[in-house]
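I'd like to ask some things about the structure below.
The other protein chains are all here in position, but one chain of the complex has been omitted.
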Amino acid sequence: MSILAVEGLIAGYTASDMVLKGVDFRVEEGEIVGVFGPNGAGKSTLLKAIAGLIKPRQGSIRTGGEDIGGRHPTEIAKRGVVFVPQEANVFNAMSVEENLEIGAFLHSGDRSRIIGKMLSRFPELQAKRKAKARSLSGGQRQVLAMAMALIVEPHLMLLDEPSAGLSPIASERLLDVVHEINRHGVTVVLVEQNVRAALRIATRGYIFVDGRNSVEGSAHELASDPDVRRKFLGH
Amino acid sequence: MAGLEIVQSLINGVVYGTLLTLPAMGLTIIYAVLRFPSFAVAAHATVGAFAGYVANAVFGMPLLLAFAAGFLVSGLVGVLSDEAALKPLRGRGPLTVAIASIALTIVLENVLRFAFGNELRGYDVPLQRDWMISGIRIGPQQVVNLVVSVVLMLAIFAFFKFTRAGKAMRAVADNPMLASIRGVDPNMVRRFANFFGMALAGLGGMLIALDTSVNPLVGFRIMLPIFAAAIVGGMGSVPGAVVGGLTIGIAEQMSLLVIPPIYRTAVSFGVIMIVLTIRPAGFFGERGN
Partner (left out) sequence: MVNYLIAMLVTVGIYAVLALGLNVTWGMAGIANLGLAGFMAVGAYTTALVTKTFGFSIAAGMCLAVFASAALGILVSVGTLRLRGDYLAIVTLGFAEIVRLIASNETWLTNGTDGIAGISGPWRGQLSPVQFNWVYLGVTAALLAVSLLVCQLLARAPYGRVLRAIRDDETLVSVAGKSTFRFKLQAMAIGAGIMGLGGAMYAHYISYISPDVFRSLISLYIFLALTVGGTGNNYGALFGSLVLIALLEGSRFVFATVPAINAVQLAAAREMLIGLGLLLVLRFAPEGLIPERPKIFTRAATDITPRN
């Protein structure tokens, strides 16, 4: 069974204007699935719909065989599906440690232990434990955002452009972190503008155009597709 | 002699400012989480004053229990009235909700006026002689009020710093969308903020009524100072409300040395105007825009 299966999804922000116009999207256990496409194609909207921030108008969103479409965001998080938004993805006025505590809000076990574990896993956060999140660098902030989501030991992590605004080196490093997270057993959906870098770690990818998935294939297939190369890889 | 007067005013200012701090914290907590200035803190200050009055003067409870009654009843009224009157309007912008909160204030205030009339009432507390300490006058009740406020203030700081619920409230104030996807239910937190904020307003109203009298206008009379305190400190900032409350309390009492007492409310207004002109975000606030 797929870890995530989206079928015929139609959704939008207003009653009249549907941003997603029929999306079919599938993620298997253990994958990193890249989601690419021009600005405004609806990539972020898809992640928000999966995370429960907007309600589907039609279609289904299944995880583990259960339809989670329209459920409350908290319910969806409890099912091990976590979303890391592109912007405003940390609590700026709270310290790194407090951010992790909120991340552990749904965790039923020993919270301070798991927070400690997370801090030792990401040394850059350990060093800034007491600092307010707003004082972090862009890369540190993204790591914190992901660490916060990882605390509940999710099955599936939805990442919206984690490397946006980072220097090329920092974004390489960040995608390495994503790769590392995936190797620890977390399936990842990765929305990225930097297609080339993302395809290096992705197993599969989708190209979105105007609210629909148009092309789908393995990372290798996409990297060698002439159309994709021309539009997204610049040659 | 003049020096003594100044010291006396300063002390009065600190005492009054500390009382103002409670409703100002209530206002600022609600603002931080719900993002609108609730004029209804005024009504809930009055509700708290009357709840304490009923507990103390009608049912004969000791003052400490009456404090608890003032706190709980106004908190409860705060949650219920918000659910019924304001919550359905939340999608329509903070100004609409703010105006609705004035309407709510008028309703609550007049329910109390209907039930209790306009006369000034007093709590059932033994009349105590003021203490004179080297020329400075201090009332025992003032000391009790001061202690209650300070204890509560510290409890609130501890609550936000150390407890799970307190951190959840800060998280929702900071970023409600993120809080909801991390499992903190913003609606629960909003309810809680309302309870807590209005309970503080109620207790503050009761303490101020202890100092003056219980009547339907208790809350409305301190509305401007409460808002001034919250604005000076920075709307949404709890430490700000403390600094703001003390600033307004002291400014108001000190001004009495030079202006007629009737204009003390005008001091709050003046301070609001000055602060908004030179430092719109207040001492601890986020940026004003």
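When the chains are written out, they are named A and B in that same order, and each has its own residue count from 1.
One rule holds in what follows: contacts are C-beta pairs under 8 Å (C-beta built on N, C-alpha and C of every residue); 3 or more make two chains touch, one makes a residue touch a chain.
Since the structure is predicted, the reported quantities are computational estimates derived from the model, not experimental observations.
Of the listed positions B:10, B:85 or B:138, the one in contact with the omitted chain in the full complex is B:85. Checked against the full complex, the candidates B:8, B:96 or B:213 give a single residue touching the omitted chain, namely B:96.
By the touch criterion stated above, the residues of subunit B touching the omitted chain are 36-37, 39, 85, 88-89, 91-92, 94-96, 98-100, 102-107, 109-111, 113-114, 117-118, 176-177, 180, 186, 223-224, 227, 231, 260, 262-263, 265-266, 268-269, 272-273, 276-277, 280, 288-289.
The criterion applied here is as follows: only the chains that are shown with their structure count from here on.
Considering their complex, residues 51-53, 72-74, 76-78, 82-83, 85, 88-94, 98, 101-103, 105-106, 148-149, 152 of subunit A touch subunit B. For subunit B in complex with subunit A, the residues that touch the partner chain are 164, 167-168, 170-171, 173-175, 177-185.
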